[in-house]
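Okay, structure first, notes after.
Subset of chains shown; positions unchanged.
Chain IDs A, B and C follow the sequence of writing; residue 1 opens each chain.
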Amino acid sequence: MALPRNTQQQNAQAQIITASCSSKLGTVDVVTRYLYQNGFYITEIHSFDDTENEQFFIRIEFRPDNGANFDRQAFFDGFSPQADKFSMQWQLVAKAYKPKIVIMVSKQDHCLNDLLYRWRVGSLAVDIQAIVSNHPDCESLAKWHNIPYYHFPISSETKAEQEALVWGVIQQYDTDLVVLARYMQVLSNDMCVKLKGRAINIHHSLLPGFKGAKPYHQAYEKGIKLVGATAHYVSDELDEGPIISQGVETVDHGFLPQDLAAKGRDVECLTLARAVQNHIENRIFLYGQKTVVFTK
Amino acid sequence: MALPRNTQQQNAQAQIITASCSSKLGTVDVVTRYLYQNGFYITEIHSFDDTENEQFFIRIEFRPDNGANFDRQAFFDGFSPQADKFSMQWQLVAKAYKPKIVIMVSKQDHCLNDLLYRWRVGSLAVDIQAIVSNHPDCESLAKWHNIPYYHFPISSETKAEQEALVWGVIQQYDTDLVVLARYMQVLSNDMCVKLKGRAINIHHSLLPGFKGAKPYHQAYEKGIKLVGATAHYVSDELDEGPIISQGVETVDHGFLPQDLAAKGRDVECLTLARAVQNHIENRIFLYGQKTVVFTK
Amino acid sequence: MALPRNTQQQNAQAQIITASCSSKLGTVDVVTRYLYQNGFYITEIHSFDDTENEQFFIRIEFRPDNGANFDRQAFFDGFSPQADKFSMQWQLVAKAYKPKIVIMVSKQDHCLNDLLYRWRVGSLAVDIQAIVSNHPDCESLAKWHNIPYYHFPISSETKAEQEALVWGVIQQYDTDLVVLARYMQVLSNDMCVKLKGRAINIHHSLLPGFKGAKPYHQAYEKGIKLVGATAHYVSDELDEGPIISQGVETVDHGFLPQDLAAKGRDVECLTLARAVQNHIENRIFLYGQKTVVFTK
């Protein structure tokens, strides 16, 4: 009997399971067997074994084969004991689920504008709950998109209070992912810990690395031939969290600092969007200081 | 009990299975279950479901978990009946196996030189059995690498005889893959059929496509801004076989035809090498007029 | 005596001259001599000689060396006789001049959104006069940016009348450049002739080229590994005008037609923006079926 065609109904029931544990015979089978025995058709598997560190990662997309509704609770009850045999860390997400996002921004809005566009035309399948900023500049852009905008000014004296307000918004919306879309404030260690694995930052990454203020002026003085950007998970090491995606564009001596910055904006938009896309499709494992990304 | 470290002995026993069949519940499980029950540890799975055409593809790397030697015959005897239930097309290759390659070339030797280099330093794990050419030009390069060189001149009158000689070499060496590294002759339909799925060609692919003679002169007249290359499996449609990999480089108006050709050579080398690498790692499924490539 | 620092006043007076004629001894000197003798400091020269066609192209940025105001009329009166000796085609534009742009769009607004963003933050130095569309979809985006929006529906019967309306808008605003930002209508020959050299179009350019409807579906069936875009001047050959810029992004078998289209949008935005940027900086010579682009 032929399978039914790929329909909206099927997609509506599709699920993504991601799991990780120590490398051991049976890690794949324990998942695939359970799926088969419970009538789930697998549309995509991707696994990776970090042989150096003996760690196993797997991501599977599947759906009820018979067109039935997916019973999340039954899956949990049935699969949990199996996963426990391998001390497996695992997550189950409906493919149709749109993660709740809070975007944080300062004054520059190129990444914000880019993310809003992708969201607006449906290519970024998220629910943008709120935009938080330490400046008022992006409010009208938020308004046009009918997204609540929280303006929480910050100073060195009010940093703790401001972060409490930010944290309040993040909790209020049951936020799955915080996107730091050129939020120019360093988060406190405490905030970084709370957001571990669910906050993505974008920063310029020029070759060689220019730390400190006015990186594009430094880059101009050094005559660099590439500008780049790195999207990474927030960690308490500033701008040094686990890398998710990286991009570059070519430049030359004729690029003044403002030209380098303009090219940098292009790279930042694409690199951040790619990172967010991989995150919301549950394609990323955060793993020590690094990531495993099963990019499409 | 911890797994043994990733050792040379383990890698020597590692296997790659690739399989394809119609989409149907159980296609993954039939493979993963067999592997588990026979004590094989999976280090990498990658599957894809072409939902439009309801076709399933899977590639798995695995090895005996206990460090034992792999018994190929036993695997065939045990797994074949399982695969037959799904009318599965499958292949099993030892990861350490070095495919036997014959390279065909005319006068230009940039791709040949590149492939020989990768082979010489061990980054392209193949056995280059022979180089076949319709010209004598590359003989000394072949000699320096200690590879037999067959010079079979060709003319419109001798095309059939020449192809018979070429085919003789291909058979003599039990060739797994023929690489057309800028072999400037059109193969006969018969030859294309015989080599289906095991001959890779490289050709320039300029935007927009320039057919006919002197493509780089045409490209110069049109003022193109990119030069590209496409590696594809040989098919009886000239230069239109299933695409494996594609690459591009930027150019501008100042590139004379010979400059475009030089850039083209760089792209051709990288694009062909990538295609061959994916083929020899059994990462490619040839499928109608297209490929599924599980690139690393 | 040291030159004065690079100030806003100097930039305000900076000019760009572009010129072209048959290759002949003295083509450079006639320009550079005139500039020197009239006290103009040259900040950038770029020339190119198409030796195959014996055609000369030059672009020079210069400014009054003494900080004086630039006298456009005096320049014309003085330089015209010199240029005439070489039958030179030439143009003079103030560097600070913002070209008047009309953007044409249908339903898809990714390129429009991208151009508006660059304009809004000042990285695209144009005056966007109006947005013209055969659909109402982008009106609110236009409004938010305070740009007049003209909705001129079109059908096969009303094509001529609609084009007359469009042409009316183009004339009304004294338009320097029309940007077809995914305007999905074929312009009439007459319109193409009127807009020669001052209308830029963007279209997908997949490898190999897919003509006709649903190009991304064709591309999916063919298993392409790159999606691209080409920005070109409008000509009466549909989608075959002189190429200005081209871009690509990598894809694989897992990209469904909608995924290919999404990647395509990213490439189209960047490629069109680059073309418009080069045009407004007077970096492009349209020359037969090709362009000379002195990219920064």
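Heads up, the rule we're going with is that a residue touches a chain if its C-beta (ideal position, glycine included) is under 8 Å from a C-beta of that chain, and two chains touch if they have at least 3 such contacts.
Values in this document were obtained by computation on a predicted structure and should not be read as measured data.
Here 3 of the identical protein chains are placed; the entire complex in the file holds 4 of them.
Here is the rule we use: only the chains that are shown with their structure count from here on.
Chain centres here are Cα means. That of chain B falls 42 Å from that of chain C. Each chain gets a centre from the mean of its Cα atoms; for chain A and chain C, those two points are 36 Å apart. Counting only residues that touch two or more partner chains, chain C has 252, 254. The residues of chain B lying in touch with chain A in their complex are 2-3, 6, 22-29, 32-33, 35-36, 39-49, 51-52, 54, 58, 65. Contact residues of chain B toward chain C in the complex are 48, 50, 52, 205, 207-209, 220-226, 228, 230, 240, 242-248, 252-254, 256, 287, 289-293, 295.
If you check the complex, the residues on chain A that touch chain C are 44, 109-110, 113-114, 117, 121, 123, 140, 144, 252, 254-255, 259, 262, 265-266, 270, 296.
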